[in-house]
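Of the protein chains in this complex, all but one are displayed in their positions.
Then we have chain A:
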Amino acid sequence: MWHKISFRLLKQELKRGELTIMALAIILSVTAVLSLSLFSERLQSGLLERSSEFLAADRVLSSRRDINQDWLEEAQSRDIKTAWRVVFNSMAFANDKLQLIDVKAVSDGYPLRGELRIADTPFVEGEVAKGLPAAGEAWVASSLFQALQIDLGDSIEVGNSAFKVTKVVTYEPDVGFSVFTDSPNVIIPYSQLEQTGLIQPGSRVRYNVLMAGSQDALADYEQWLLPQLNDDTHSWRSIEDGDSPLARSLNRAERFMMLASLLGVVLAATAVAVAAQRYCQRNYDVVAIFKTLGASRQQIRRIFILHLLLLTALSVGIGMILGWLIQSFVIDWVAQQLDAELPAATVKPYLLAAATGIISAVMFTLYPLFRLVAIPPLRVLHRQLVGAQAVRWLQWILSGGTIYGLLVLYSQQWWLSTALFAGGAFAAVLLLGIGRLLINASRKAGMQAGSAWRLAMAGLQRRAAANSVQMLAFSTAIMLLLLVIVLRNDLLADWQRQLPDDAPNYFALNIAEEKVPDLQAMFERENIEATDQYPIVPGRVTYHNGERLLAEVTKEDRDDEEREEGREGFGRELSMTWRDTVPPNNEIVEGSWWGDNAEPQVSVELNAAERLDIQVGDELTFNIGGEEFTVPVTSLREADWSTLQPNFYMVFNTNTLQDFPATYITSFHLDEDRKDELYELFRPFPEASLIDLDAIIDQIREVISQVSLAILFVLVLVIVAGALVLIAQVQASMEERQKELVILRTLGAPGKLLSRSITYEFLVLGGISGLIATIAMDISLLILQTQAFNMDATWHWRLWLVGPLTGAIVVGVLGRLSCSRLIRRNTAQLIRKLA
């Protein structure tokens, strides 16, 4: 029988709109979580797929030694495509000229992701290659044509073999960013690798197996493979592991999406919590009546639990459908905007969304429901009776635990959830305290004001306890909103700064010292924007504070090199430079720059210093072309690797390095439509190597625009969630006010006075919440920017005005709207409604 009553209550209350807020809150939380996680999952795998082009694969297994053929076969048996890419340095010989080159021997299928572009003339855009060089042929980079002065059809000698050059490679997806060490690439067929005779025991070769396949297959394979890998020899990489600007942008975007979604989830959960409280409160009288009519506790419990579950199921269902619809519209739109197809999602987001809806509905209702069951029947006579007051902290623990649980469930990251939660809890306690203080203060200030104002302040004061909780909800909503908006702006601005429209799109390196003035003159004459010209001196770091550093990183190499004693060093030759001024986009974080000081010294890049444990004051010994010298470290520099500017680990003062032979590097921006001039412009500098960054820049831009769209979407959802919290909260507090309103109205208070006093009350509440939100937001932002996003911390002084103002206006208007409905009714109606 009781279930009939549940069904009936549900049906009628739905019809009468009494459950709207609660249902909306649950629907919203499910919709938000589902669409967000579906969207971000699909977008992310889309992005990954896109950016995998930079690896030319989804995963790369690489090693200094030949790779076990069984591993490839295992991969193939799991429907994973594989291709070889073996890379080593060598010399190419033609026209009596020698040039250091990077040989890249690739097998069929390469590149597994992205595309190889080829052409018949150097330095043009080229078109997508269908296939690879045939046996005996090589495709070579544009700059090699310059360096060796060859034409298409000429032969070059590499090792024991001669290769006929049949195409110009204009774009390789996996060219990477290590411009300083890059020599022109020569692509030859993998099948001819042995023939070159260049691979001897001990030669520096990097064997790579490229792999591409579905995420699941790759994940499974990874499980199988990883235990068999030798940490010292093998590396297993995906695009996210890199340190490229793209990887950074991606990681940052991912973190933002995660964080914003988390905030969205918290907001939605807050909305559910507020609504649940109200849902139970409005049933107090109903329960008292039921009990008077002879309902047992068990019946009450069953009726309302079933009622709640039905409501939850219904709302979750609607939320799922809505979430799916929204997400597919958005995805369609995004796909259209980006002209890209996004892969389908897994079942995980659906489970996550349903779980979020159910957990927040059930958990937040648990405590109020508990009180509901305890309502004594005598309430029918004494309306103030609410029964046994369960301990208040139980509610806090339940709600806190739920939010924490949701955070963990959604992010699957303990530390992030714990940090966010601890910060949030701390802020909440602080907010409650500050809120009370402010309310007290504003009352004193308002004593002399007009009567509506006084009424408002008296009201605020009387409900101080309820108000500070309410303010917590307001502040949370406003704060999270501000936070997401500001983060988004900062993130976009940061990207914009990283890649302005005139970002350098070419590197020119290997420029002879005596040609530097000519080059500079050419740039000026042609109106080309270029960075400073940096001298490059190749060298090694051999000792740190007298301790020997090894030349190679891997253990294997150490074995080869007769078991040298010593510590791991950089493992390769470094490009070093000298300067009088701090390089642009660099910042001294420790020690000081030399200025005019001519004493030999060096400034070390921060990451490198951390890796080798180098401090200011340490001594480093360098070997440049066989000459060794020792200098002190006088500063540590933070370099911005995300800009496309030359960056250096080691920068010396002029005096120390200028006598060593150097070549120069610069990066410059050349407009798209002037590309064909490039060959002419650089004809006077035949030794210079050019590296085209346009393709890479384009791809980063594309990724950024995808992510921006995603962020916009998240923003909209968070705003909707925030608005719902505000509405739910205002409605709930309006209900509390009803009785008082009726009394005042009955006593003849004019409607204008009442609505004005309520509006003031909400204005003040909103203003204070806005202020608190701003404070909390700026502090969290400070922490987030510096800790989670590696961005510079910025104060957002404008928000100190916008926050309180928006809070006051939005909350004030919402309050006004919902009270005017009440006041428009006549008193008799109101009294009856209360009865």
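Following the convention adopted for this analysis, a contact is a pair of C-beta atoms (placed from the backbone, for glycine too) under 8 Å apart; a residue touches a chain by one contact, two chains touch by 3 or more; residues count from 1.
Keep in mind that, in the parts below, contacts and distances are computed from a predicted model.
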Fill in: Missing subunit (named according to UniProt) among the choices "Cytochrome c oxidase subunit 2A", "PQQ-dependent protein", "Putative ABC transport system ATP-binding protein" or "Carbohydrate ABC transporter membrane protein 1 (CUT1 family)"
"Putative ABC transport system ATP-binding protein"
Fill in: Residue touching the undisplayed chain, where the options are A:12, A:191, A:230 or A:581
A:12
Response to the item:
Per the whole complex, from A:4, A:130 or A:683 the residue touching the absent chain is A:4
Item to complete: Would you mind spotting which of A:291, A:488 or A:579 touches the chain that isn't drawn?
Response: A:291
Worksheet entry | Selected residue (touches chain absent from view) among A:136, A:317 or A:377 | A:377
Worksheet entry | Where the missing chain touches chain A, by residue | 1-2, 4-5, 8-9, 12-13, 16, 18, 285-286, 289-299, 376-378, 380-381, 832-833, 835
